[in-house]
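Excluded from the complex is one protein chain; the other protein chains are retained at their positions.
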Amino acid sequence: MTALTTGARASAVGTAHTRVEGRDKVTGAARYAGEIPFDGLAHGWLVLSTITRGRVLSVDADPVLGMTGVLTVLHHGNAPRVDIDYTGVLGMPPDPTIAVFQHDRVPHAGWPVALVVAETSEQAREAAESLVVRYEEEAHDVTFPGERPDASTGPGPGGPGATEKGDLEAELAASAFVLDAEYSTPEEHHNSMEPHAVTALWDGGRLEVVDSNQGTVWVADELAKLFSLDPASVRVRSEHVGGGFGSKGVRAHQVAAVMAATSLSRPVRVVMTRRQMFSLAGYRSPTTQRVRLGADAEGRLRALEHRCLSRTSTVYEFIESGAGPARVMYDAPAHHTENQVVELDVPSPTFMRAPGEAPGSFALESAIDELAEQCGIDPIELRLRNEPEVGPVSGLPFSTRNLPACFREGARRFGWADRDPRPGVRREGRWLLGTGTAAASFFAGAAPSTAAVTAEADGTFTVRINAADIGTGARTALTLVAADAFEVPTDRVRVRIGDSDFGPAMIAGGSMGTRSWAWAVTAAAGELRERLSLGDGIPPEGITVRSDTTEAVGALAQKERHSFGAQFAEVAVDVATGEVRVRRMLGVFAAGRIVNPLTARGQFRGGMIWGISMALHEEAVRDRNTGALYGADLAGYHVATNADVPLVEADWVDDPDPDDPVGIKGIGEIGIVGAAAAVANAVWHATGVRHRALPIRPDRVLTAGTRA
Amino acid sequence: MREFGYERAVDVSGALALLDADPDARFLGGGTNLVDLMKTGVERPGRLVDVRELPLDRVEPTGAGGLRIGATVTNSDLAAHPEVRRRYPALTQAVLAGASGQLRNMATVGGNLLQRTRCGYFADVSGPCNKRVPGSGCPAIEGEHHNHAVLGASGHCVATHPSDMGVALTAFGAVVEYETADGAGRVPLGEFYLPVGDTPHLETALPAGALITGVTLPAAPVAANSRYRKVRERASYAFAIGSIAAALDVRDGVVHEVRLAFGAVASRPWRAQVAERALTGGPADAGAFAAAADAELAAARPLPHNGYKVTLMRNLVVAVLSELAEEATR
Partner (left out) sequence: MATAPSPTYSAVTLNINGEKHTLTVDHRTTLLDALRERLDMNGTKKGCDQGQCGACTVLIDKRRAVSCLQLAVAAEGREITTIEGVAEGEQLHPVQQAFLDLDGYQCGYCTPGQICSAVALIEEHAAGWPSAVTDDVRPEAGPPPLTADEIRERMSGNLCRCGAYVSIVQAVARAAGIASEAGPVPGSAQDGSTREGAAA
């Protein structure tokens, strides 16, 4: 038995390691969900509604069924019934959007009305585009924000709908400085590079689903419930995932593929087109947010109010909880937050990288910057003066709160001390220059997970855990965690992920994946080492130990648990053309123990680049007359290109989580939080003009001009 | 299934004959626009006649000091050509400002001139569009139009022409050459695109069945001091919201010759001849540049959300001409 070699060995956790699947990814050998061959594969093509509200009168399937290669047309008139009266593994009811072809109602533009299945994808596409669907159209309402007396308050992923303490109006009246401003963010789309793709087939009485998702158990559980199947008879695999960002859960295409595979008794693949993703893959709701701040003469907050209005569909309530960050970041004797939502004839929004925090931090961290300007206090100093002792709403202690350390380290590296606070006074050629900063926070949680670890007879270890690597480097991170747990080199550890047969585990979401999985792996490894220490030798089939962290995670004490960060940006603005360029960016984070510095740095930077993209580029435009998106493709919806991204640096301060076996918090989302505000604050510093509506497009800069 | 033919032409007369034989046929160049439009359903040709391999891939000096550019010259080869870079640097800059390295390797000069608008309503076959379905209406006027035309549009269509290359070619007075089964013809680029009026679906003066064979750039010494500036909503790989091709010859502080064309503001690359006339013979200073821009833009008819383009183009005229004036006197 060679497993338990002792003696000095460098920790794998904390040491840069290239991705274990890296060679497959750079050679093209890595196969994603839509790329795995199956005998007898048929291709499904979704047909989406061309009206925004109304009902389907008829689906004229017969002419299409006569076309070469066409196998079936599924629609509300012939599709099998599914059950949506359940609660999914995330503790939420399903978005009825996934229950395709169950009725004739059309609640939004791009609603799936049929699936055409054919022998080849060209045939399926040609037939789908030929399919005549007749509608009865009704008047629709997609206007946002407008006057919305029908808005309601409700909980989002970030917590309760409203929190309230203290007398807001009295404290505002007694404040030396008062800021009252409205901010807005547009409809934003995830746009993972890999479109949603699935293949479904029945094999030996089991439903086999090869999919691109953020959690195979999430998808397997809901498919079993939708189709009233024994959970053990559904297997979902997801080996390589080309990005998710919150959009790759249960979606219409998987349900349609299962229906078709069942009715045709052969494998059926359904892949969304890029254009379809804009209707079917979820998105981030637009928001309008009002922030009122009152401060005393020294800049200490007396009043904080943050109200966020977002939008959902008429079939499902998802609330973009932009008022959430204020509940963590800043305290005040009067402290009010509220998340409101209005139902419109639009697709259902969903989680998108840092839901709530991304748009909420834009408003709050812009407002803090505006208050600092009013008070004549440096914006970092203002934040440090308002560091809360305990959770502003909960009153609970923070597990760790190293935000000041992030600001101190960031300010030093960015050269903040030399900053002239006056706006609009730095010019270089046609460019006005400015710098800005903002704070970031994101919830640091863990969720119950199971893992199985096997000591193989050859001295290697196999880890089976239902993790998803959507680009996060989870497969590699867990390899490092396991190597440390077994005290062996990383090349003796094999990590297998993305298979619902491995048992329940946290999804890749909420910045909780790696922490939750690492906990389960560490727990199982610890027990396995105890077994091995008995010295009984390893049989040919190996020795396998399973873990379940439900109890341990449930025993975590109630605390405010968050990652924190300080964002810095320098921008150049040409006010004659409206162009804004980010020149450099720095983020310093306190986000738990960093497992793999190589991939972590990339993940932080990726989040910050999302912040650049959110600040300057991303905006899905919904035409109020048609109710549909204008320019729903990657030429019309701009995400940052390489040329938009300067040197972006990300680093971190020591911040191990004291209650996590590995010290991890989670880093998937905090990179975007505050990043757009830092850019917007820098645009103000460059030009003297506040941009409270994202994105800061050239036309908006041109129209705003300069304060001078 | 609809039948869908493909033929590869080896010479111009063969290409013309293949096209002539089928009313549903279209010429295929690099395919960067046509294949995309086939996927979105905007274009539904019954047959493609591939002209990419026609022997029209040369950039050659004309006897008169200009350049003749073959229709199948790729954007990349055009931009990299030493004589283009030397004599018409703004043309190289314009081409390089467009699309991406991959698309420039595929796209051809002839195809670039014939590319269709990137108006989102034009691309969405589920809704109306007068350019795509004559008489169906123009949703942009009441809808999303922040990147639509402010010059030369009509109540029937406010789409812009997306070309960058075409803006520089227009500034330099390029002439389009074509062949039909009945013989060859030429049309100045300034007259190549038809006024929008009530027929936005009729886009060019090219006779039916004609094949663009090349573009001739007349000699233009002024073009040696030229620049293309493009403003867009991200730093690269995006269509313009406003662009300018400018060339300037200043002698003793006086504008001897000037060329100006605007992109992304009209249904065609917009030669700013009013501004050119206003500037010629006058002072080369920012005040004169602004006055000339204002004279040109007096014809602008902005919609509620694209009025910024008037400011943008005025600022671009002043900025780019000022840079060229300064460099000319340096």
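All chains are identified by letter, namely A and B, in their written order; residue positions are counted from 1 within each chain.
In this text, contacts are C-beta pairs under 8 Å (C-beta built on N, C-alpha and C of every residue); 3 or more make two chains touch, one makes a residue touch a chain.
Predicted model, so just to flag it, every value in this text is computed and none were measured.
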Practice problem: Could you tell me which of A:Pro96, A:Pro397, A:Pro597 or A:Gly705 touches the chain that is not displayed? | Solution: A:Pro597
Exercise. Identify the residue among A:Phe245, A:Phe318 or A:Trp431 that touches the chain left out of the display.
Key: A:Phe245
Quiz item: Which is it among A:Ser49, A:Thr97, A:Thr163 or A:Asn191 that touches the chain not included here?
Solution: A:Asn191
Quiz item: Looking at A:Leu74, A:Ala640 or A:Ile667, which residue reaches the missing chain?
Solution: A:Ala640
Self-check item: Contact set of chain A toward the excluded chain (per top definition)
Solution: 10-11, 13-16, 18-19, 21-32, 34-35, 37, 120-122, 126, 190-195, 240-243, 245, 271, 273-274, 470-473, 593-594, 597-599, 601-603, 605-610, 613, 633-635, 639-643, 645, 647-649, 651-652, 654, 656, 663
Self-check item: chain B, residues in touch with the chain not shown (by the definition above)
Solution: 1-8, 28, 30-32, 35-36, 38-40, 47-48, 50, 52, 76, 79-80, 82, 85-86, 89, 92-93, 96-97, 99-103, 105-106, 235-237
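To be clear about the criterion, only the chains that are shown with their structure count from here on.
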Quiz item: Which part of chain A faces chain B closely enough to touch in the complex?
Solution: 50, 67-68, 123, 126, 129, 275, 430, 576-579, 581, 616-617, 621, 623-626, 628, 630-633, 635-636, 638, 640-644, 697-699, 702-703
Quiz prompt | chain A partner contacts - residues on chain B that touch it in the complex | solution = 1-2, 40-41, 118, 120-121, 123-124, 126-127, 139, 142-144, 146, 231-239, 241-242, 305-306, 308-309, 311-312, 315-316, 318-319
